[in-house]
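Here the complex is missing one protein chain, while the rest keep their positions.
By written order: A and B. Residues from 1 in each chain.
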Amino acid sequence: MLISIASGKGGTGKTTLALLLAAAEPDITLIDCDVEEPNCHLFLKPEWHGQGKEITVMVPRINSNLCNGCSACSVVCLFNAIAISGGKALLFDELCHSCGGCILACQYGAIKEEKKPIGTITTGTSPILPNIHLLNGTLHIGTPSSVPLIKAIKQEVSDLKVDMLLDCPPGTSCSMVTAVKNSDFCILVTEPTPFGKHDLELAMNITRLLHMPTGVVINKNDEATGDKSIESLCQSRDIPVLAKIPHSLSFAKQYAAGFIPDEFKSIAINIWKQLHAERREEA
Amino acid sequence: MKELVIVSGKGGTGKTSISGALAFLSPQKVMVDCDVDAANFHLISSAVIKHTHEFKAGFEPHIDEEACTHCATCTDLCRFGAITAGVINTPLNCEGCGVCAFNCPEHAITMQEKEAGQWFVSDTRFGQLIHAELGLAIENSGKLVSKVRQEAKKIATTNHFPLIITDGPPGIGCPAIAALSGASLALAVVEPSLSSMHDLERLVELVYHFNLPIMVCINKSTLHKENTKQIIDWCNSKAIPIAGKLPYSDAFRTAVQSGKTVMEITDENVKEQMTKLWHNLAKRLDVPAQLSGIGLLRQKLNLF
Partner (left out) sequence: MKIAITSHGEDRHSEVDSRFGRADYFILYDQETDTWDSLPNTQNLEAAHGAGIQAGQSLAKTGAKILITGHVGPKAFKVLDAEKITMYSMGDLTGTVEDALAAFLAGKLMTIDVPGASHGK
């Protein structure tokens, strides 16, 4: 079962929940898909297996000797990644989406493809929590899009027949969608503030678009405020609230120091019960 | 005219709370919310939308079903698995590259501009706000970020405002890059947690990559004193000035819950530290920290 953990708003506790859930299962693969800012490894302090795998995308290389500046490639590039300057085609690979359109358009064989590194995938085992197998994606600084790296990570794990947790990037645009797509269940983590609620709704719109079974975890909850607006939102969307994790300053301090304490283990076990029941229902 | 862009790397460190407080404190500015796929600034500024604009970015294929012979040339050429024999079976996979359209033997596919979202000009308690909402699951958030910043510059120029305050997005990808490009000063908001410190290092590398001046603000500084010290030492070693330190306080949460900024909530310590932060930033940006006598008079008379 592939369970993605996403949010909409940043900082609600995706990584925290991912680690809590991972700690509570006997044998689990945890995938850190927040490739711009991966954090799981800071808490797990894993022993890495080797140097990892370099992930590349194909980008065009223009042979200026064969190029006559006819601009056929520039015309078909809808990402404006090719400009004609000095009578030759000039590539801006940071804008390139690797679609191959320019190669198809060139009548003079002046464009070939070559690999460009965008990030790495590393795997490791945590000495602190040996039941967790960590797969971590890190984007090279300056690479604009995390989408190809996230796709590569999903591809790496597509054949695995084990239970997996996917720590997703924040937001609701292309990188979050790429991470959440094709998972079996999506847990949306929110906080009971107007920011949390606003962004939760946007994230719910995404999971609805993906026809993805969804559940919500309310983190940093404070029963004293009596704010039930998130619960009402979930009810109106027919999405279950899987858990409410209380706001805890002691937990926050431990988290700041890089530890996930046992404080909420029973909540994590309870979430797993609901997820396993969900799996039995689907089967 | 100067632009202050507030970024963080890690989400949830307090960018929007701080942007809101700075908007409260700064005399003449335009505000921009660049977190276009999860925009929050309007929630604490009593924003009233005055103008709505459509935003088009990228392209999508349209198929002429009568001309299509289902030859499946497009299936083989599409690298994203979005189209099969003239049917866009997985629109979410489509990147709008046009390879199907440009290579269809029957010319049955045309590429048309895609509706990608909306951007707004709103009035708020602090002045004008440019913000946006990206369409569902859309790419090109960087373009929308660039758009709202551009529009803010136009408004600031017309009104002779010396400052644009830009609430940035999390991460270090294209939305963050688009928010930072050409900024006068980047303010990196960090909290004393391992995650945030790790993410700050990556953010700073990005900022250097683009040759921008940077200052740091440590938010929730009292949460973990050792980590705060570590951040200070690290910044000193990199010659990155620390513009402010804000204590951990429930005032931040109370403020958000009531749709206000922390400057409007009674925590004098937070207010004092935030004011110090603002003065340090104003000095670095070389913009006036408060209205001059004439400025105050003009404001009272409701002139701009």
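Everything that follows uses one rule, which is that a residue touches a chain if its C-beta (ideal position, glycine included) is under 8 Å from a C-beta of that chain, and two chains touch if they have at least 3 such contacts.
In this text, all values refer to a predicted model and were calculated from it rather than measured experimentally.
Touching the missing chain, out of B:Asn211, B:Ser237 or B:Thr266, is residue B:Asn211. Summary of contacts with the chain left out: across B:His42, B:Lys143, B:Arg202 or B:Arg253, the touching residue is B:Lys143. Only one of the listed residues, A:Val75, A:Leu90, A:Leu104 or A:Val157, touches the absent chain: A:Leu90. Summarising the interface, chain A meets the missing chain with residues 80, 83-86, 88, 90, 92, 95.
Considering the complete assembly, chain B touches the hidden chain via residues 142-144, 146-147, 150, 154, 178, 181-182, 210-214.
Keep in mind that, in the parts below, only the chains that are shown with their structure count from here on.
The distance from the centre of chain A to the centre of chain B, each centre being the mean of the chain's C-alpha atoms, comes to 20 Å.
The part of chain A that touches chain B in the complex is made up of residues 8-12, 15, 36-37, 39, 42-43, 76, 78-79, 97-101, 104-105, 139, 141-147, 169-175, 177, 181, 193-195, 198-199, 202, 205-206, 209-210, 225, 227, 252-253, 255-258.
For chain B in complex with chain A, the touching residues are 9-13, 16, 35-38, 40, 43-44, 58-59, 77, 79-80, 92, 95-99, 102-103, 111, 134, 136-139, 141-142, 169-175, 177, 191-195, 198-199, 202, 205-206, 209, 223-224, 226-227, 253, 256-257, 259.
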